[in-house]
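One structure, pasted below without further comment.
Shown here: the complex without one of its protein chains, the others still in place.
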Amino acid sequence: MDAIRRAWQSDFSWSFRRSPVAVVSLAVVLLLVLSAVLAPLIAPHNPFDPASLNLMNGFSKPMEPNAFTGDTFWLGTDDQGRDVFSTILYGMRISLFVGFVAVLFALVLGVSLGLIAGYVGGWTETIIMRIADVQLTFPAILVAMLIFGIAKGITPVHMRDEMAIWVLIIAIGLSDWVQFARVVRGATLVEKNKEYVQAARLIGRGSGAIMLRHILPNVLSPVLVIATISLALAIIAEATLSFLGVGAPPTQPSLGTLIRIGQGFLFSGEWWIILFPAVTLLALALSVNMLGDWLRDALNPKLR
Amino acid sequence: MITFILQRVFQSVIVLLVVGLVAFAMFRFVGDPIDNMLGQERTDADIQRLRIELGLDQPFVVQYAKFLGNAMQGDFGVSYRQGRPVSAILIERAPATLELAAVSGLLAIFFGVVLGVFTAIRRDGVAANVIMAVSLIGVSLPTFLIGILLIYLFAVELGWLPSFGRGDTVMIGGWSTGFLTTSGLQALVLPAITLGLYQMTLIMRLVRSEMLEVLRADYIRFARARGLKNRAINFRHALKNTMVPVITVTGLQLGAIIAFAIITETVFQWPGVGLLFINAIQFVDIPVMAAYLMLISVMFVAINLIVDILYFAVDPRLRVDRTTAEG
Partner (left out) sequence: MTLLSIDHLTVQFATRGEPFTAVSNAALTVEPGQIHGLVGESGAGKSTIGAAIMGLLEGTGRISDGLIELNESKISGVDEAAMRDIRGSRISMIFQDPLTSLNPLFTIGEQLIETMVEHLDLNASEAKRRAIELLNRVGIPDPKTRIDQYPHQFSGGMRQRVVIALALCSEPEIIIADEPTTALDVSIQAQVLELIKELARERQVGVILITHDMGVIAETTDVVTVMYGGNIVETGPTEQVLGDPQHDYTRSLIAAVPRANRKVHRFPKLSYDGRQTDFAIEELARNWPKQEAPDGPLLKIEGITKRFVEKRSIFPSQRRMFTAVDDVSFEIRPGEVFGLVGESGSGKSTIARMIAGLYQVDKGEVYFDDIAVSHAGLDELATYRRQIQMIFQDPFSSLNPRHRVDAIVAEPALHLGVIPKDQINERVSELLERLGLGAEAGSKYPHQFSGGQRQRIAIARALATQPRFLICDEPTSALDVSIQAQILNILKDLQEYLGLTMLFISHDLPVVRQMCDRVGVLRNGQLVEVAETATLFSEPKNDYTRELLSLMPKTDLLSSQDLATAV
């Protein structure tokens, strides 16, 4: 109880409550994540259950009864009669899943390598940071595409669709670790010279214990900021790859896949098939980005 | 300074060799080149002949050396999909991408730096805050959505500008340019904005945060305490110090433009190397992928070298040897 009260009264929480932007974006993020997680309960249809589909419902406009069946769909239907609202909820599941897991992967990899590079120094540091520098020269999205392309070449044809999501996660995760490693290394170099680390070395604490128990907790706040911004980037990267047709397969459409599909109908007047997934994607990326932006300012007050 | 640049060139060569190795490994191990090159009707004799022709019977190192040697002469093999030499395809496609990248790169740097400086200096002003809010939408809006939006507005609804392709081009000594025809220029507008917008927001936000950082430095406080004019402080003292980190990231962003061109080219069906690459990935056309990788690596390495040299122009701490006086 006491801890909760203290957390509520902390400057961090105070500046959060004072910032309408932060409160609204957190609310939007939570709403979107929750509705994605609860998609099977919320969605009026299961868009991937062929039995529930009626081709006659195809191209229903939003909020208007279908001319043939009289069914009404909030956000309309696509060419196959799938409810756009339901496909968005399920698509968001894929987008968020890929985003979260890819960022987690990048975070674990980047933070570990950054800690080791910063604390151990010497050749270990040189090698890790050289690799990071070189990879940084290559834009993340390109690295992700390459990894995707290679993985596609390696995996047998019949498994490609199944593997696609995991390949996507690894591709995005591998393309994103550098940011974490660089920031954690920088922070570690600062922390390593602080006297509390010397005090721990003095009593003979091992390198592992010092890195995990002493340094790691002190370098986490920039990691939190990067993780948030990376989540937005990963969601966008996933959408981009899927849009380009090198990401989530049509059998497991993410928001990007939905936009790719919808693009074909935009010019023939069925605007809702692309508009609603696009707006959802923008809302998701924007609210996560705003949260990250606020976090950066809140955790680093001198930057305001 | 010369030693520093030589060091950098040396490092660049190592990077290129490593990228070459990746490209070669892709070429050699991802999928079976023979499977890809011969159709269903093949004989053992065909396979054997091709193996020798491609040098697949030789040791790995020899193959790698040969691959590099060929690559240096511009020979990247034959596209699995088009059956033509990759180098010929690339030469045909490159001008489209380079023209697009150059125009949007210039747009991004110019507006990015100007807006970044503006929002840093007027950081409490209404205009600056509006720009910052809009820029957040800018970084949250995927490039392809910007492209679709622009097409919908200006090509479909208003009908002002073409929605795909590069219009008419003129050949000048093997280089097909779209700069010289009205339709070519018109076709360039939307893709260039699409590609440049995202990079511009990134550069702008970076310039802003670096400049704010510099404006808090002690030497700026001291300059203020000496009563220098705001203009001198902002544009002489602060801007020059801001440029040091900005140069690096701008260099990286130029690299990113070439990569993001893939997306823009897909949206606008722009006949450049990016579109070629994305098709290559979809069809696992390894020689094209490998060649593209090598080509842009050379570009990235070149950009980085230029960035390093620019550093010397800006930062005297790198130019002069450290000679510390006593006292």
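Letters are used for the chains, namely A and B, taken in the order the chains are written, and counting of residues starts over at 1 for each.
Keep in mind that, in the parts below, contacts are C-beta pairs under 8 Å (C-beta built on N, C-alpha and C of every residue); 3 or more make two chains touch, one makes a residue touch a chain.
Everything numeric in this text was worked out from a predicted model, so none of it was measured.
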Visible chains in contact with the missing one: A, B
Among B:Leu228, B:Val249 or B:Leu310, residue touching the chain not depicted: B:Leu228
Contact with the hidden chain (one of A:His45, A:Arg93 or A:His214): A:His214
For chain A, residues in touch with the removed chain: 11, 14, 194-196, 198-205, 214, 217-218
Chain B, residues in touch with the chain not shown (by the definition above): 217-230, 232, 236-237, 240-241, 244, 314-317, 320, 322-327
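The criterion applied here is as follows: only the chains that are shown with their structure count from here on.
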Whole-Å gap separating chain A and chain B, where each centre is the average of the chain's CA atoms: 24
Complex interface listing, chain A residues touching chain B: 134, 136-139, 141-142, 145-146, 148-150, 152-154, 232, 236, 239-240, 243-246, 256, 259, 263, 266-267, 274, 278, 281-282, 285-286, 288-290, 293, 302-303
For the chain B and chain A complex, residues of the former touching the latter: 15, 18, 26, 30-31, 136-137, 139-145, 148, 152, 156, 209, 212-213, 216, 252, 255-256, 259-260, 262-263, 266, 277-278, 280-282, 284, 286, 289, 293, 296-297, 300-301, 304
